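What you see is part of a larger complex, with each chain still in position.
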Amino acid sequence: VGRPKFTSDRMYEVTPPGVIMGLAWTAMGGSALYIETVLKRPVDLTNDKDGSIETTGNLGDVMKESVRTALTVAKGILAREQPDNKFFDKAHIHIHVPEGATPKDGPSAGVTLVSSLLSLALDRPVVQDMAMTGEISLTGKVLPVGGIREKVIAARRVGAKRVFLPNENRRDFDDLPEFMKSELDIRFVSHYDELYEHLFQ
Amino acid sequence: VGRPKFTSDRMYEVTPPGVIMGLAWTAMGGSALYIETVLKRPVDLTNDKDGSIETTGNLGDVMKESVRTALTVAKGILAREQPDNKFFDKAHIHIHVPEGATPKDGPSAGVTLVSSLLSLALDRPVVQDMAMTGEISLTGKVLPVGGIREKVIAARRVGAKRVFLPNENRRDFDDLPEFMKSELDIRFVSHYDELYEHLFQ
């Protein structure tokens, strides 16, 4: 059947600022899917040129749009939390999704993308052993995604402790057998703010 | 048969400024289709650079053009209502149509797009439980659209109370069985101004 789609499930023992563990769902089953976000150069707030965003990782059109949606959401949250922080105006940001040969698409990494952007902007690593999945709307609503069963199995396998799922997927989770649900701290969210308050510390 | 195209029919219990409930018509039937319009950064009226508009949500070419038409119409209305308001000259606007994986096209969200832009520009939420559909012409005429039956069923299902339809679709509505028409406050409009007067308060 060929090699598995994602070969290195737990890529990070500890995630640095800008890196978030998401969950993917492929024909091969679920897997951890990291979003890596880094600065292409130090931020120069005195520069009058605008920042930029670059994406790599064999992303399809829907996922590329999801990056742009996530950026607007992250900007809005940073503007609310730190009104004087001009990071997103000036930063030259690169978002990569390993592994580069594996095509990835769909909107379900929305919350993961927002989180990676905020983690980079604030230069803070997020709470470890946390995974997440969910489409993001432009106002921060978290919309349901597919593959809950496969993603929960993957989260257990890679040792995630807390998993954020869209509230509208609650029934998909409830339908799983008990042994799959034990030991995981599942948090259902309907708006990104409910996730954000658990992102750091 | 797979999951329905639009899974979260009533995404918003209360819509904030910039968000409007439209009505879509797909092979799966009708559904609520929200337009989300937000600022990418605070408006800086002293900046001499022009604003911009970005769209996401898997929109086809006709719908992308519909956004541009809607923007010109909204600009004209704001110039008439608040001649000194330079919002559209300077604002960096992002329009998103959830859900990101679902392809959307056609001109029938025209009036919804105009409304979301005006709601954002005036920073006012619109009247709640109101839905709308209709193509917009550059001078504000409201042109007929397809799928009236499916859209009316969807409007009832999601709990819309007042629905704006193009005047030229009146016959399509009249042909519906009585039980579908009851309880809805239907308003037929031939020009956007007839809708605008009911948009706020």
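Each chain carries a letter (A and B) given by its place in the written order, and its residues are counted from 1.
One rule holds in what follows: a contact is a pair of C-beta atoms (placed from the backbone, for glycine too) under 8 Å apart; a residue touches a chain by one contact, two chains touch by 3 or more.
None of the values given here were measured: they were computed from a predicted structure.
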Of the identical chains, 2 are shown. What's the total across the complete complex as given in this file?
3
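Rule of thumb we're sticking to: only the chains that are shown with their structure count from here on.
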Interchain centroid distance [CA atoms averaged], chain A/chain B, Å
29
In their shared complex, at which residues does chain A touch chain B?
61-62, 65-66, 68-69, 72, 75-76, 79, 88-89, 106-107, 110, 135, 137-139, 141, 143-144, 146, 168
Contact set on chain B toward chain A in their complex
3, 7-8, 11-12, 16, 18-19, 34, 36-42, 54, 56-58, 94-96, 98-101
